[in-house]
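The complex is shown incomplete by one protein chain, all other protein chains being positioned as in the whole.
Here is chain A:
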Amino acid sequence: MNFLHNLEVALNGLRANKMRSFLTMLGIIIGVAAVIIMISLGQGASKRITSQIASMGSNLLLVFPGAGQGPVRGASGNVNSLTLEDAEAIAGLSMVAHVAPELPASGTLSYGSQTWTARVVGTTPEMQVIKDWPVSAGSFFSGDDVRSAAMVAVLGKTVVDNLFLPGTNPVGSTIRINKLPFTVVGVLSAKGASMGGQDQDDVVYIPVSAAQKRLLGVNHVGLINVQAETPESMAFVQSSIESLLRERHRLTGSSSDDFSVRNLTSVLEAAENTTAIMTLLLASVAAVSLLVGGIGTMNIMLVSVTERTREIGLRMAVGATESNIRNQFLVEALVLCLIGGVMGIFVGIAGSRVISKAFGWPAYVTLSSILLSAGFSAAVGIFFGYYPARRAAGLDPIEALRFER
């Protein structure tokens, strides 16, 4: 009952001073919108990383040839140190779920008069399992194809788009890779861009044996993907691989590794943590602007209390208690902040979309960020409305009735 009255009085007050109310709300609107935009951009970034981890394969260890810390440094070392037999031996280790070697060979593709340059990767069918990558047509090549070094290929979506006319089914066609004929046995479903912005669909998978013998004439592989059974077993698997390969490569005592094992998932997880911290920082800065909006609200509420001193005195004279008066001004501050908050939510959602479109950053507006900022603006309303409301409630009715503007 009294709450409804307070609400009516509050709305009446806001209407009576439209411009002032709007300017006060603007502080809250900007604050709430900033919080939502910052959180949604942060969420977008972290979602992108999460999907990277998923698309790369979970619990994944990469074994690179050469000492050093990755493919770049490894390339300058002994690049021929890893073989298919190493991969098979790793597959025999405990807690290892899947192993897929990779031998990259960039190649010129042609079909009819169309040509295209793409990443050509020699691998095994396990690759599809590790990447959890379904085909949209045909099937991935088989273990038999690997054993027989069959001239077959599985194409990524981008390759299909660039070699074939729209609507044609490439399965069964023969394309040429560096002039050699390969029969298309499958087409992979679209996966999109990787974290580095690289098009993951711009790829051709062929049996690793065919890549070694027919395309490149080599015996090594470029790297080995190893999927551990569980996240917890990754450290164990990593050290098992290290000791296995040292043994297989006859490395003893102080001689250094001619390979390196990297846990890319943990690298990405670190990136995810960094993103989370960035999000938190940005949201805090945004929250400060909400705080400033709250101070603006307090200022206007104090003005409002002074302006309505006589009204307060009159209300007290006809029977309003201190808590009646206090609640009236609290509700008014709350209404101010909540209306600002709701408008801020809409501005925030729209702003996230616009920024996302304009800069190509992914943005995810989450329910939690909306609830958070709505709750925060309500808290701001109560916190900054409390002091002016207390001041109104503490007025002496006689003084208040005598008050001259």
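Throughout what follows, contacts are C-beta pairs under 8 Å (C-beta built on N, C-alpha and C of every residue); 3 or more make two chains touch, one makes a residue touch a chain; residues count from 1.
Quick note on the criterion: contacts and distances are computed from a predicted model.
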item	value
Hidden subunit of the complex - UniProt protein name among "Formate dehydrogenase beta subunit", "Putative ABC transport system ATP-binding protein", "Cytochrome c peroxidase" or "Oxidoreductase"	"Putative ABC transport system ATP-binding protein"
Identified contact with the non-displayed chain, of A:L180, A:A235, A:V354 or A:I398	A:I398
Residue of A:S106, A:S148, A:T321 or A:S368 in touch with the missing chain, whole complex considered	A:T321
Option touching the unshown chain, where A:R310, A:R353 or A:R391 are the choices	A:R310
Residues belonging to chain A that touch the chain removed from view	1-2, 4-5, 12-13, 16, 310-311, 313-324, 397-398, 401
